[in-house]
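This is the structure I want to talk about, given as structure tokens.
A single protein chain has been removed from this complex, and every other one stays in its place.
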Amino acid sequence: MTETPRHRSYGLTDEQVVEMYRYMVLARKVDERMWLLNRSGKIPFVISCQGQEGAQAGAAFALNPKKDYIAPYYRDLCMVLAYGHTARTELLAAFGKPEDPNSGGRQMPGHYGDRSRRILTGSSPVSTQIPHAVGIALANKMRGEDGVAYVSFGEGSSNQGDFHEAANFAGVHKLPVIFFCENNRYAISVPQDKQLGCINVADRAIGYGFEGVVVDGMEPLEVYRVMKGAVEKARAGGGPTLVEAKTYRLVPHSSDDDDRAYRSREEVEEAKRTDSLVRMKAYLLENGVLTEAEEADLVAAIQEEVNEATQYAEQAASADPGTLFDHVYAKEVL
Amino acid sequence: MTETPRHRSYGLTDEQVVEMYRYMVLARKVDERMWLLNRSGKIPFVISCQGQEGAQAGAAFALNPKKDYIAPYYRDLCMVLAYGHTARTELLAAFGKPEDPNSGGRQMPGHYGDRSRRILTGSSPVSTQIPHAVGIALANKMRGEDGVAYVSFGEGSSNQGDFHEAANFAGVHKLPVIFFCENNRYAISVPQDKQLGCINVADRAIGYGFEGVVVDGMEPLEVYRVMKGAVEKARAGGGPTLVEAKTYRLVPHSSDDDDRAYRSREEVEEAKRTDSLVRMKAYLLENGVLTEAEEADLVAAIQEEVNEATQYAEQAASADPGTLFDHVYAKEVL
Amino acid sequence: MPVRQYIEAIHDGLSAEMAADDRVFVLGEDVGVRGGVFRVTSGLFEQFGEARVVDTPLAESAIVGVAIGAAAVGMRPVAEIQFADFILPAMNQIVSEAAKMRYRSNGDWSCPLVVRAPYGGGIHGALYHSQSVEALFAHVPGLKIATPATPADAKGMLRAAIRDPDPVLFFEHKKLYRLLKEDVPDEDYIVPLGKAAVRRQGDDITVISYGYVLHLVLEAADRLASEGITTEVLDLRTLRPLDEEAILSAARKTGKVLIVHEDNKVAGVGAEVSAMIAEKALFDLDAPIARLAGPEVPAMPFAPPLERAYLLDVEKVTNAMRELARF
Partner (left out) sequence: MPVRQYIEAIHDGLSAEMAADDRVFVLGEDVGVRGGVFRVTSGLFEQFGEARVVDTPLAESAIVGVAIGAAAVGMRPVAEIQFADFILPAMNQIVSEAAKMRYRSNGDWSCPLVVRAPYGGGIHGALYHSQSVEALFAHVPGLKIATPATPADAKGMLRAAIRDPDPVLFFEHKKLYRLLKEDVPDEDYIVPLGKAAVRRQGDDITVISYGYVLHLVLEAADRLASEGITTEVLDLRTLRPLDEEAILSAARKTGKVLIVHEDNKVAGVGAEVSAMIAEKALFDLDAPIARLAGPEVPAMPFAPPLERAYLLDVEKVTNAMRELARF
């Protein structure tokens, strides 16, 4: 092992890369727990990050949570964990409890938001957050601040008009924004070749005058490398980048979906072999960053954290019906 | 003159190319007349084709009005003339008279439509016609008909979500539709570099998986050549093409605009030198397709036609206020 | 007559129209291989093939815009919007285009289009999978709006909508999909658009409603009957055009009117119904025209206590009806 391990040559310390892995495992475990809770009738809905943790972790580590806003989409569990959310916050959301910092239990799970952590509030209609991120980037530029805005979305969602209009706006004004497409090959049941006229979503960037990059989204370190470049460029005034991370959704679209209707079990099994958690663990072991025992401890600690969070969230107070009318408008005007 | 003249090598007869020129002159003269009528207070509004006649004539001759639907935009005067409208129909529209086949005087001038001539009814919100053309192409494909759908729009309008969504839909389904962008360098006052993140609108085609072609829109024969290829490809099942014709708007955006606020007189004068009418006339004379005298007769005949049309339209009956309530819904249901 | 659920009735109506008229086709997100996320189009892909059951890219403005183009040249598209909440990106196509094509072309062009969308709450769908959007369109001349409340109406009105020469928005309440079954004719029939239906006769109060909450009204009317209060219940069925004759005569019959809808109250469909009565039947009234509707908050939250607080239930409806009867 004379070569520098990849993460170091990309500028990540051993601690950082373990941390990255920890977020991936945490996201997976929280996600799995939600499915269990759903299947046992305790929560009505789950929408999953499984298969996309690596892309999100790689992207998150290229950002600076102290100045960069993110406008995530509903699969970005790992991203928001890296941005300061916890098993507890997300399980509170899953149970629809008022303590949930995302929406106080008002939105479905997976609808992130937290002003104190620079996580923009998101909605369900896809792609609406893309112009918002451009607006944040515009504000940054107007105020002479060097924050970057990050926005993610699926490949199906890149077909919405809002993607196009926002990307072009950012291209014209050379704004510090990263468009991060998590291409997981399906939009619910519709495969990418029925969604996209083009081969790669990244091919669209030239239509807005900036760079589009394809990266293997199952390789967190590669995503980190590409994202780091894009973020540095944006921060330096070089304008937007469209990053397309090729991933795979390992589970059904949501707890309401049955993916056997539209894809074979073989395809899913095949994809599991590229799972970023598996690959990342192997990488850490191979490069001596983590031992098997340490890894087991890490997983056990997370399991503990998820258990504690589940219990906490389940027992947390429910919403008071009297709060239904709160926050339609600001309390005081002028 | 041993070489074959360009038009013949592109498959156009001498008669056709003169006809093409005739439509260009007709469009220009009708357009000029409308400005006169507007400036003398006789009609409230004009929106002009001046500068874009050549692009439209070239495109029109590549289409088959017996089977190809067009979804034109408000500058496509020359296109609709080539599709069977006349000085009279357009002046009737300018005066808002019920005999106008476009809309019976209900819409502003420049809002084309005529079912018998396969001209789709258009509205004012830009780009809405782009998905309509895709829908026509889908219907053609479903019915196994070999008609092609043609849709035109400005470069500013290519920034609307509807352009993106429609182009992608056509790309996925490989539909027989031509997207024809008449890039005249301005969207009202906003120059193309403040409209477009990209260099060429044609650069967007790859994002939908089909070809984008840039052509000099001041050269009708070149537009014809490119369009012909695109139409043949579409008719043969080869899918869509995005053609971008680089043109220039020689007059203000509309009769309500004052273009001195946003572009120099020098720039406009410079552009006038590329006027397709001037070039086409020179070409026809050079190649012996037309003599000076024949050309003068052609112009005189058109002038006469425009005079007659003006008189007719001005004197035509006005709309009966009682018709206000007609055609909100079909008269008979089931 | 076969007994069918609301969702089955819609499926059957669609399938029958597709079989009868090859201009009819379906397009939308996940309507093909998957048969729709609610399974309304289940089996149509297998039955009619992918050319007539089109899985579209995820882009509502294109779904409607492409359908408009196809309708203009003679097809009969039935576009599905996956959730009514997601119809808003297509607002411009629906309001500027579909609704105005006939008028702006002086009758030369038309747009025989149906847009189907599941709406309404009570399924833990939170803000964006629960909304009622009918009021956003009820103001728009050129559109028709259908909101059937029973399986037989759903099938008959869908068939009427597909055959209608003008654009029809067809809103299906998700809670109704599998709520109840009834006899639904197998033969070819339609339920004409623009006609309300008296669902129950009574002399003390009149309740005007539509969609899922109509069933709450009927249940409440049952309860009140045991208290000696009889209720005239009118199901609007079509929200544009409103059936003026039916509304006025139902209002006149008892002189006490309550309008009930799940959608929020201010500038909702109930406002027009009330204004129509106040304009044309004021002196037949014995009580203020009451409205019971959703609260003035942006949409219903996910947390079950908040969702419950948002939604109407038999209790709330019964109370409002009793109060009116006692007026």
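Just so it is clear, A, B and C label the chains in written order, and each chain counts residues from 1 on its own.
Here is the rule we use: a residue touches a chain if its C-beta (ideal position, glycine included) is under 8 Å from a C-beta of that chain, and two chains touch if they have at least 3 such contacts.
Being a predicted model, the structure only gives us computed values, none of them experimental.
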In the full complex, displayed partners of the excluded chain: A, B, C
Among C:2, C:74 or C:141, residue touching the chain not depicted: C:141
Sole residue of A:10, A:45, A:169 or A:283 that reaches the chain not shown, by the stated touch rule: A:169
Those residues of chain A which, in the complete complex, touch the missing chain: 69, 71, 98, 101-107, 111, 113-115, 120-121, 123, 125, 128, 130-140, 142, 149, 161-162, 164-166, 168-169, 172-173, 326-330, 333-334
Footprint left on chain B by the chain that the document does not show: 44-45, 96-98, 103-108, 111, 123-126, 156-157, 159-162, 187-190, 194-196, 256-257, 261-262, 318-325, 328
On chain C, residues whose C-beta touches the chain left out of the figure: 61, 85, 88-89, 91-92, 95-96, 99-100, 103-104, 127-128, 135-136, 138-142, 240, 242, 263-264, 266-272, 274-275, 277-280, 282-283, 285, 287-291, 296-299
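We adopt the following convention: only the chains that are shown with their structure count from here on.
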Furthest chain, CA centroid comparison against chain C: B
Gap in Å, rounded to a whole number, between the CA centres of chain C and chain A: 37
Euclidean distance of C-alpha centroids - chain A vs chain B, Å: 46
Chain C, residues touching no fewer than two other chains: 57, 59, 61-62, 89
Residues within chain B bordering two or more other chains: 161-162, 164-165, 168-169, 172
